[in-house]
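Structure incoming, see below.
Now for chain A:
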Amino acid sequence: MTDLGYDAAHMLGAVVLLMSFALLYQRRLFSLLHVFTMQALALAATAAWQAFSHDEPHLYITALLTLVLKAVVIPVALHRIILKMNIQRTIEPALGIGLTMVAGVSLVTLSILLVLPVTEDATALTRENLALSLSVVLLGLLMMISRRNAVSQVVGFMSIENGLILAAVGVAGMPLVVEMSVAFSVMVAFIIFGIFLFHIRERFDTLDMQKIESFRGESD
Partner candidate 1 sequence: MGFVVSAIAFLFVMAATGVAARRLPSVPTIVYGGSAAACAIVVLWAAATLAGGGGVAEGWVLPIGLPWIGTHLRADALSAFFLLIVNFGGITASLFGWGYERAHRDSHAGPVLPLFPLFLAAMNMVLIADDAFAFLVSWEFMSLASWLLVLSTHREEGTPRAARLYLIMASFGTACLLLAFGLLATAHGDYSFDAIRAQAPSVSAAAFCVVLVLLGAGSKAGLVPLHVWLPLAHSAAPSHVSALMSGVMTKVAVYAMIRVLFDLLGEPAWWWGGVMLGFGALTAVMGVLYALMQEDVKRLLAYSTVENIGAIVIALGLALVFKASHTPVIAALALTAGLLHVANHSLFKSLLFFTAGAVLTATGSRDLGRLGGLIHRMPTTAVLALIGSAAISALPPLNGFVGEWLLFQAILNGPALPEWSLKIEIAVVGAALALATALAGACFVRFYGIAFLGRPRSRAAGEAAEVGAGMRLGMAVPAALCVALGVLPTPLIRLFEPAVRLMVEAGPFDDRAYQPWFWLAPTSAIGNSYNGLIMLAVIALLSVLLVLVIHRRASDRVRLSIPWGCGFDGPDPAAVTQYTASSFGQPIRRAFGSTVFRARDEVEMPEPGDTRPARLTVRWTDPAWALLFTPVGVAVDRLAERANRLQFMTIRRYLTLMFLALVVLLVMVAVTQR
Partner candidate 2 sequence: MTVLLASLYQIVQMLLVLALAPLLTGWVRLAKARLVGRRGPSPLQPYRDLRRLLRKEVVLARNASWLFRAVPYLMFTAIWLAAGLVPSFTTQLALAPTADLITLIALLGSARFFLALAGMDVGTSFGGIGSSREMMIAALAEPAMLMIVFSVSILVRTTSLAEIADFMMSGAVGLRISLALALIALVMVAIAENARIPIDNPATHLELTMVHEAMVLEYSGRHLALVEAASMLKLLLYMALIACIFAPWGMATAGGGLLAVLWGVAAFALKLAVGGALLALFETSIAKMRVFRVGEFLGGALLLSLLGAIFLYVSRGV
């Protein structure tokens, strides 16, 4: 492919990764949602670009799905939930922001280390893309474990999915099955989350997981 195409793809991937870092950095729920929206946009752009550069039209669908779901529906829904349940708007980190950043950086290094030996037959693009998506996934997981709020954990989960899609669109000729299943799963996942938030809303007056978990497995 052309250098331009390579650079563009690479650049967009990098933006997605940057956004994950930004997610880690946020202290307020709303800004968190905004950053997440931006990540979704970047992801959609990547998908679109890949679709264009490899001309695989089905990737346009992926891009569209991502755009609609991740960049519009989900952020709005979460916004609603936050307002409706008037949860406190600040994120209380379980792990200090600085520490989280350090961890994030080392994760990225790890993923690069892991991808390095993949030189031989794989094209440069898959390598970069692999490193990027790996990092995004790991950062999403880090996000989930370093924040206490349910919403921020949902967001972390989503960004893991973003990493998956980033990997999926990067590789040429990935059958549609997967994107569909991803989208499907994310959608279902979100519904389930919703159901749960609802039930939990019934039972507890907060989304802070500490309280939920105060229900111990064994009541003894």
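For anyone wondering why these and not others, all candidates are chains of the complex that A comes from, given by their letters.
Rule of thumb we're sticking to: a residue touches a chain if its C-beta (ideal position, glycine included) is under 8 Å from a C-beta of that chain, and two chains touch if they have at least 3 such contacts; residues count from 1.
Computed from a prediction, not measured in an experiment: that's the story for all the values here.
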Touching partner of chain A in this complex, picked from 1 or 2: 1
Footprint of candidate 1 on chain A - complex, ascending: 94, 107, 110-111, 113-114, 117, 138, 141-142, 144-145, 148, 153, 209-210, 212-213, 216-218
